[in-house]
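One protein chain omitted, others in place.
Entry: chain A
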């Protein structure tokens, strides 16, 4: 039992990205106080710079041997570093899109960026958390920042409602997660993931101990399912997606999903890996329900943000399917899927933000009527995004589904695979609705694009990557496989 915390330089270096980001947050927060109106943009650029540097620092840590520091509460391995790099990249892209939205809707404030960075810090802690406490701490930093971030549009009733809903439900979920953690702690006598793993692995567990572990496990799964937005813990997703300012929706739908998957890996794969048959069964139910509800309910939506919320739910179902398999390559397929999803989701919300104007949210499917005429390039991008989400080759969404389905089938669950593809066809219908609006219908109002050049450029690269990574997915699949 080592419980002494050592703060030597070597161990601090391992947490350098987090330490840097924390310092940057303090600097931006203080600096923002003294920035006068014409220099407000500085906060934005500093945020981007901090994220970039954090990303580079994390990138440099890839390939380091697994190191556990701070008294067994913080782990650095390739999974953590690679996830952090992707989170930074996604966050930077999200910030580029957000800026346009914030300026259009007069929400551009320094606090916004500070809160985003804080939530990212929380996610980094989640990704690297190696004890129940660190994981919970990271999750709470993330969640509290997100609640506030939504409420930043304080003069919008919808946003306040979304923030409150998210807060109340999120608090319940956190409570359940904590309850589960206390059970696991109570029976195993440790907060440390590695020790929990050793305990759960030991062959001499009494049935009473297995029962308590199982009991705790159920609550852990609920907490994770809530954060991922899996059915039946998905009720907050559509409301929060729709009510939040689109830039926040964009953020919530992307980066935190990576962190939630990381938390899942830490708790269930690293910690309770030996209980895999138990949590696989739970995930199976969650996955199939998510895919089904996500696909069916989305059919009736007229609001594109709400539709994408349900689409997220069904994507989460696929991610969980990857974990259901209970094999290393299956987990890799889930990681590949979540990264592919983040790429698609960023681009999809990017398009919505692109069309935003003061007083015009562009969040109805009918707002996209005739887009292919006014803005053929971005209509084409949206076409690719939607087809990719539907799982049509040669876009990345297909290869992500292929990877997961291949794992599912090789685990002998052909029926599950059949259910999944049938719902993929059903979900294709609502993705087609967007394409129908853009291409087949004439618009009655001009949806003009007046976004700045940087946003157009990043969005184009983002969307084209969906095709390019789809054509050459080999590197990314190998990367996902190297993480476990």
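Following the convention adopted for this analysis, a contact is a pair of C-beta atoms (placed from the backbone, for glycine too) under 8 Å apart; a residue touches a chain by one contact, two chains touch by 3 or more; residues count from 1.
Just so we're on the same page, contacts and distances are computed from a predicted model.
Colleague: Can you pick, from "NADH-quinone oxidoreductase subunit M", "ATP-binding cassette, subfamily B", "Alpha/beta fold hydrolase" or "cytochrome-c oxidase", the UniProt protein name of the chain not displayed?
Modeller: "NADH-quinone oxidoreductase subunit M"
Colleague: Which of these, A:300, A:422 or A:457, touches the one chain of the complex that we don't see?
Modeller: A:422
Colleague: Would you mind spotting which of A:11, A:276 or A:406 touches the chain that isn't drawn?
Modeller: Hidden-chain contact among the options goes to A:406.
Colleague: Can you tell me which of A:387, A:400, A:458 or A:483 touches the chain that was removed from the display?
Modeller: Selected residue, touching the omitted chain: A:387.
Colleague: Would you write out the residues of chain A that touch the absent chain, in ascending order?
Modeller: These residues touch the chain not displayed: 372, 376, 387, 392-394, 398-399, 402, 405-406, 409-410, 414, 417-418, 421-422, 424-425, 428-429, 432, 435-436, 439-441, 473-474, 477-478, 481.
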